[in-house]
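To keep things clear, I will list the structure first and then write my remarks on it.
Removed from the display is one protein chain of the complex; every other protein chain stays in position.
When the chains are written out, they are named A and B in that same order, and each has its own residue count from 1.
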Amino acid sequence: MAKLAGYLRAGLRPGLRFIVFLGASALLAVPSFEAAAGVNLPKLEKGKGEKCVEDTATMRRNHMDLLKHHRDDTLRRGIRTTQHSLKGCVECHAGSKTGSVASSKEDFCVACHLYTGAKPDCWDCHATKPGKRPVNQAAQPTASPLMPSHGGSQ
Amino acid sequence: MSESMNTKLEDRREFLKTGAVVAGVTLGPGVLLYSVAHSRAPEEGASGKQRWGMLIDTTKCGDGCNDCVTACNTENGLSGHTGPQDSQWIRKVDIRDLRTGYVQSLPMMCQHCENAPCVDVCPTGASMKRADGIVLVDRHSCIGCRYCMMACPYKARSFVHEPLTDQNPEVPRGKGCVESCTFCVQRVDRGESPACVEACEAKGHKAMIFGDLKDPESEVSKALKSTDSVEVRADLALNTGVRYQGI
Partner (left out) sequence: MAQQLCINQGTCRTGQFIALLALGGLVVLGAMYAFFTLEHHGHILTGMNNQIVWGLPHVFAVFLIVAASGALNVASIGSVFGKQVYKSRAPLSGMLALALLAGGLAVLVLDLGRPDRLIVAMTHYNFHSIFAWNMIFYNGFFVIVGLYLVTLMDRRLKGWTKPLGYTAFFWRLSLTTATGSIFGFLVARAGYNSALMAPMFVIMSFAYGLAVFMVVQSSMYRWNGMILDEGVRRRMKNLLAVFVGASLYFTIVFHLTNLYFAKQWEFERFILLDGGIYTTVFWVGQVILGGIVPLILLYLPRSQDAQKMCFCFLAPLLVILGGVAQMYVTIVGGQAFPLVMFPGHEVQSSFYDGVVHAYNPSIYEWLLGMGGVGVTFVLTVVAVRVFKFMPQDDFKTLQSRRGTD
């Protein structure tokens, strides 16, 4: 076994050294770009309305948790509140130029995620532009004449 | 059986109680009655006291009429293309009895089974059934293995083969996940009926009735009680939410 380990070590040593070298150069290389460019905070367009659903600090740090919680509530439990919905984000923060939160590098979500290096996959499936439909309106009593009738009411 | 007789009885009792209250309130205009029964507060969530279902009368379904399919595509943002790699949530199926030659046409989509094979086989639990019986795919945990598509007896599911953009904000969908009819859950949660049902009614065929199977007073329950209806692949004992009459 010891002999075997010896063989292995002999074989791995140059390989390991190379990997360590690669890793180290990558570590050195990546931040240097940033450093050269200086720290440019993303310029974010102001969202619609007076204020966000939570204060800015909370949103910056925790929006992903709020969204995740809301997504599970909505999808799995059918809870359709709007306060922490992604659709809500899109409605207020869609950029004035693109009409979207994630179409260009200046758009709200992309700008900040680029800055922080976060890569959420929301936009693989979710629309980046607000819809035409009013957000989550509970049915009006006269919402649809095609509603399945209830009892002898119709 | 996922429900014991007891819970059913309790539900029934619960219903009778609320029913009595509702009836008391709604001796007035009928609109109020259904708004009480069908819309719920956004924070309330789907409840096991309801089970959404559908009765499709194939004798009323128009041969060559495709309105339910078109309405579904519009509502859910599907392309409407029918290539082998395109998504189809609902489709018209023409069947001809081999012995008698009798021809019928019917819409086929996710049957929203109580014992859904897709939910059973999904390794991550992405394929799921809501408390009110609507079968959905949680795209956040779907890994795109497609085992549910192998398991579905109705070929109801599609796999998204290419990147998508400009989705309907209410209907997120994207590459690499499996999807299928949701009973237009975004509409149902608002108290509306699915787009296909609305289109069928608008066309004047009225071949599709949608409603709460657990509410004995709903139109669909009454229709089911008064006519003979069948499940497709009844041999699999899936207790589908969609039933057919006339086949």
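Heads up, the rule we're going with is that contacts are C-beta pairs under 8 Å (C-beta built on N, C-alpha and C of every residue); 3 or more make two chains touch, one makes a residue touch a chain.
Keep in mind that what you see is a predicted model, and the values were worked out from it rather than measured.
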| item | value |
| --- | --- |
| Touch with the omitted chain, as defined above, among B:C110, B:I134 or B:C177 | B:C177 |
| Contact residue for the chain not shown (choose from B:P117, B:P172 or B:G241) | B:P117 |
| Residue, one of B:A131, B:A223 or B:I247, that touches the chain absent here | B:I247 |
| Residue, one of B:M108, B:L136 or B:A195, that touches the chain absent here | B:M108 |
| Hidden partner chain, residues of subunit B it touches | 69, 82-88, 91-99, 108, 117, 119-125, 141-147, 149-155, 157-163, 175-178, 232-233, 236, 247 |
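Here is the rule we go by: only the chains that are shown with their structure count from here on.
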| item | value |
| --- | --- |
| Whole-Å gap separating subunit A and subunit B, where each centre is the average of the chain's CA atoms | 31 |
| Partner subunit A, residues of subunit B touching it in the complex | 26, 30-35, 37-46, 128, 130-132, 136, 138-140, 163-164, 166-170, 172-177, 185, 189-193, 197-198, 201-202, 209-211, 215, 217-220 |
| List of subunit A residues in touch with subunit B within their complex | 71-73, 75-82, 87, 90, 124-127, 129-131, 133, 136-144, 146-154 |
